[in-house]
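In what follows, a single structure is set out as structure tokens and then discussed.
Every protein chain of the complex appears in place save one, which is left out.
As written, the chain order gives the labels A and B, with residue 1 at the start of each chain.
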Amino acid sequence: MRRIISGPAFALLAAFGLGAMAIWVSGGNPITSFGAMFAGAFGSGPTVAETLVKSVPLIITGLAVALGLRAGLFNIGVEGQLLVGGLCAAYVGYAVKLPAVVHLPLCIVCGMIGGAAWGLLPGFLRAKRGVHEVITTIMMNYIAFYLTHYLVTNPLKDATTMAPQTPEALSSAWLPAFGGLHAGILLALICLAGYAFVMGRGVFGYEVKVVGKAPDAARAAGISVTGTLVRAMLISGALAGLAGAVEVLGVHHKFYDQFSPGYGFDSIAVAFLGGGSALGTGLSALLFGALRNGAVGMQLATDTPREIVTIIQAIIIVMAGTKFVKNSSGSGGGADDPL
Amino acid sequence: MENTPAVEMIGITKRFSGVAANEGVDFTASWGELHALIGENGAGKSTLMNLLYGLHIPDSGEIKVGGDSVRIADPRDAIALGIGMVHQHFMLIPAFTALENIVLGAETAKLGLTDFRAAEAKVLATGERFGLRVDLHKKVADLSVSAQQKVEILKALYRDARILILDEPTSVLAPQEAESLFEMLRRMVAEGMCVILISHKLNDVISYADRVTVLRRGRVVASLETGQTCPEELTRMMVGEDVPTAEPQKASVVGEGAVLKVRDLSVRGRSGRALDSVSFDIRPGEVLGVAGVDGNGQRELAEALVGLTRSTGTITLGGVDISGMSVRGRLEQGMAYVPEDRRFALAPDFSILDNSILGFHRGFAYHGILDLDEMVERADELIGRNDIRASGPGAPVKSLSGGNRQKLVLGRALIGEPTILIACQPTMGLDVHATAEIHRRLLAECTRGAGVLLISYDLDEILALSHRVLVMYQGRVAGVLTREEASREKVGAMMLGAKA
Partner (left out) sequence: MIHFDAELLNSTLRLATPLILAALGGVLCERSGVVNIALEGMMLAGAFFGMLGSYWTGNPWVGMLLGAAAGGAFGLVHAFLTQRMKLNHIVSGVALNIFALGLTTYLLRKLFMHAGGSPPVNGLPMWNLPGLGEQNPLTELALAGTLLMTPFLWRTPQGLRLRAVGENPEAALAAGIRVGRVRFAAVIAGGLLGGLSGVYLSLGQLNMFAEGMSGGRGFIALAAVIFGRWTPLGAAGAALFFGFFDALQMRLQGQTVGGVVIPSEFMLMLPYLLTIVALAGFAGKAVAPAALGNDEATASN
């Protein structure tokens, strides 16, 4: 128990400590700043709801990164997979007419397929050809960025407005909303539970873990390393796509250019801080949702810019990453690790 | 023979995370002396020499070189003191040429550019002196193992080493190659150099070394002239008790027919075939030993049999053609595998529990969900049956000793009563007791009627356990000898390419 808590707790403490120092050095007051941030995140019913809404994509994308890490894959491409998934969901949302019972699930599934498709190539190249996924997923992010930009400014553009966005999805594709929340939070909880179960007890989770920590032993034990890697990357991409779909169908009801404020990158910090477990990922996603939400209020109330959260996030990645991800060891490295 | 000490190490203690690798070690080697350092695996020989070469720093004790007290904080200090070391795992850069490897770190420059021409002249002169000939412009990756070893020695001599440490230099060589290495070392000693040899081959030590120091569990047991001792006495000192010198009892009955039939097995390598049309049978109850210098296709053979490498040819196991099967299919068909590289055997970060089902884990799953109770049962069984010393099934495998890990690997492989066991270097790095236990288990499998393919670079191990010996050279079968035909000399010659 102590080991589980001491690592992330220390990372948080150090990150906030350094963040406070940064605020102080740049002439602000860390106490009032963090106070305003807390108020902005939890100050009232609506702000709490908004914090939860902001946490939803972080939970799902955090799991996407965490699953990859367990398999020894560093999926930096969550942002791109999320964009593609979101666009797929938006397109099916406005272009197809169906009753809500079919339409909403279809949109969600299409979002997941879009995300998975975007993860397929990096997964395949890593598994079959030993090409490091970090580089390919970074490249895929930019390709997704330009592709979706092109699509929402050209063929899929809403003709009724100047803004680079798709037409609004039909209401049959919207995630049900209630009291400032939307049903995406249920999907996020289902993902958390499913992840916990599969990684804890599932054969797939077992194979993922062995492939991630001891790929050679996995091979000798008859586990298909390539198959496991491709599957893990597909599921990771599907989760990222789901997060995009949930944002589009639950919050914006359309895809507009650059709708993601960087969920795909926040998710890396979420996963690191969460240490790969479902509970940890859920909690750290909540934390980052609160930070992102509270930072807006903080910026309004004090003269501390909201980017302090980004700085804190970078420090958390360093602090939590030291324990979580090991450097490749042994000599050679070979095709498995040619970065 | 001069008798001024070249190296004096006095009261050396070195601990790694609390465990003493060297404890109050006194070690002296003289100029003009070939000094052997022997001991079991884990006795602290390599640690002691790594301290002398500055790869580790002693916790306490004093080191004197040529009579002066010195501090050796890193290899640079050692090199400056005229110490060179040839590591067991060569410290070479495969992508660089031999010459680049030799001059690296000791370059001379002209106008800021490396002066390779002057370096080559010096290397050639040194090589001439001791009979070391290597193609200096070839990439190290393209050199044979014995040529790579020569590059290592030249590297030390290029830095004007007068004290040369060699860590298990013969373990990668055929007997004849080892002989010429020793002749070269004797020439160095004759010129007044001090050569320190880490070895576990006692016959070599007696034949070629002047003095021998014996380590046991991090302490010096004895240091004596080789002329005044014998292999039996040295063994006793190394192990600390009498060890039965009798060979393990071989399974008496070798059955008829073949449990494993291999025909024309080939594996494509980096250049040409790494494994070239290998054919053999293994009968029930038989140990077929595969001898050869490291890198002559043994690893490819094992991996092709298990299905880790793509191969052509046919493999028949118990009458079933398994050539097209995946690793899992072959394991399910009754093949068991003890890999040479321990990274292939265990996931060290995981518990004994998780590792004890690795490879069989699908048998513990119902509808994709693992049955924890059955897993615990299996882990307990493995721990009990194989006398694995661990705090419990939840202990991470990396906390186990090498011997206990290997017992876990072998126990897990054998629990399904396989028909064929592929055992690669099964006793590498183990102490005498663990080695004896592993040998006993291998032979017990034969008695049960299983076939065993034993791949080892230790010719003595092969000769002690095998019913027949298959010698590999450059990916081909150089010949198959019965135990009676297989003399050290004959097998050694075949390991270097002689025909049977």
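Criterion: contacts are C-beta pairs under 8 Å (C-beta built on N, C-alpha and C of every residue); 3 or more make two chains touch, one makes a residue touch a chain.
Small disclaimer: the values here were computed from a predicted structure and weren't measured.
K.L.:
Decide which residue listed in A:Ser55, A:Gln81 or A:Thr136 touches the omitted chain of the complex.
P.N.:
Residue touching the absent chain, from the options given: A:Thr136.
K.L.:
Of B:Ile79, B:Val327, B:Leu400 or B:Leu442, which one is in contact with the hidden chain?
P.N.:
With B:Ile79, B:Val327, B:Leu400 or B:Leu442 as choices, the missing chain is touched by B:Ile79.
K.L.:
Of the listed residues B:Glu107, B:Glu225 or B:Asp460, which contacts the missing chain in the full complex?
P.N.:
Spelled out, the listed residue whose C-beta touches the missing chain is B:Glu107.
K.L.:
Looking at B:Leu55, B:Met184, B:Val221 or B:Val239, which residue reaches the missing chain?
P.N.:
B:Leu55
K.L.:
May I ask you to list the residues on subunit B that touch the chain which is not drawn?
P.N.:
Residues 53, 55-56, 74-76, 79, 85, 87, 90-96, 100-101, 103-107, 109, 112-114, 155, 159 of subunit B touch the chain absent from view.
K.L.:
Tell me which stretches of subunit A touch the chain missing from the display.
P.N.:
22, 26-27, 74, 76, 121, 125, 129-132, 134-136, 138-140, 142-143, 146-147, 149-150, 154, 265, 268-269, 272, 303, 305, 307-311, 313-315, 317-318, 321-322, 325-333, 335, 337-339
Note that only the chains that are shown with their structure count from here on.
K.L.:
If we count contacts the way the header does, which residues on subunit B are in touch with subunit A in the complex?
P.N.:
89, 306, 308, 326-332, 337, 339, 341, 343-350, 354, 358-359, 361-362, 365, 368-370, 372
K.L.:
Flag every residue of subunit A that touches subunit B in the complex, lowest number first.
P.N.:
201-204, 206-207, 209-210, 213-214, 216-224, 330-331
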